[in-house]
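See structure below.
Yeah, one chain of the complex is gone here, protein chain that is, but the others are all in their spots.
For chain A:
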Amino acid sequence: MMTAKLEEKKHYILKDFIEGSRLSIPIALGYFPVSFTFGLMAVRGGIPVWIVILISMTNLTSAGQFAGTNLIIAGAGLAEIAVTTFVINIRYMLMSLSLSQKLANGISSLKRWVMAFGVTDETFTVAAMQKRDITFPLMAGLELLPYVGWAAGTAAGAAVCTLLPETLQNSMGIALYSMFIALVIPAAKKSRPAFMVAGCAIAISSTLKWLPVFSTVSGGWRIIISTVIACTLGALLFPPEEIRHGGGDE
């Protein structure tokens, strides 16, 4: 009896991990050109190869990492590095908070601290769009390959360093954004609220970027302000028809 249950549990752990890994393959491959560009840029800026790879392995984020590394190259102080990187990364708080509501019941604190490390724009979005609760093995599978892809791309970029023509480097700048597009458009096609919320966020983000009054608003704050306003409008205009209650209810 006990062993049968144990077998069943093992089976679900493996199944979820494989499902997560399968979902993560395109993310991992898509990361490659982005982190490649990062490796290239950082080594060019004079940072030793092993530290460049260390940055990718400890940060695992695109925008924050690019900005922080540029500041290091420019010889900025630690406070400036901390504040700039933090502002760019505040959006992860919204993502992790959103993810916390999608997690299966009974995931330990330790596992939460571990899975938090691999929360990126893409792994979060793919997890958030699953129809099911997110378990630890699923999230671990979803995060592992992108982590490897991010580190490997950085290493490759750092090794190649100078050989790449500028035209090709410029072209790789589109990689990250095209991944975002590939994630959001299919979702917006199927759900009117998703369409409206994304559209609203785009409108606010453009306003903040282009209206001279808001010229002091940095990229990180722009994303946060746009997200908060768009989600507030979304929650007011499209309240969910049914809310899942966890377990024993009233």
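A few comments on the model shown:
Throughout what follows, a residue touches a chain if its C-beta (ideal position, glycine included) is under 8 Å from a C-beta of that chain, and two chains touch if they have at least 3 such contacts; residues count from 1.
Keep in mind that, in the parts below, contacts and distances are computed from a predicted model.
One chain of this complex is left out of the view, and of "Pyridoxal 5'-phosphate synthase subunit PdxS", "CO or xanthine dehydrogenase, FAD-binding subunit", "Citrate lyase acyl carrier protein" or "Branched-chain amino acid transport protein AzlD", the protein name its UniProt record gives is "Branched-chain amino acid transport protein AzlD".
When the full complex is taken into account, the listed residue touching the unshown chain is A:Leu29, out of A:Ile13, A:Leu29 or A:Ala156.
Contact with the omitted chain, checked across A:Leu40, A:Met95, A:Leu145 or A:Ala158, is made by A:Met95.
Taking the whole complex into account, chain A touches the unshown chain at residues 25-27, 29-30, 33, 47-48, 51, 54-55, 58-61, 64-65, 68-69, 71-72, 78, 81-82, 85-86, 89-101, 103, 109, 112-113, 115-117, 119, 121-122, 124-125, 128-129, 166-168, 170-189, 193-194, 197-202, 204-206, 209-210, 219, 222-223, 226-227, 230-232, 234-236, 238-240, 243-246.
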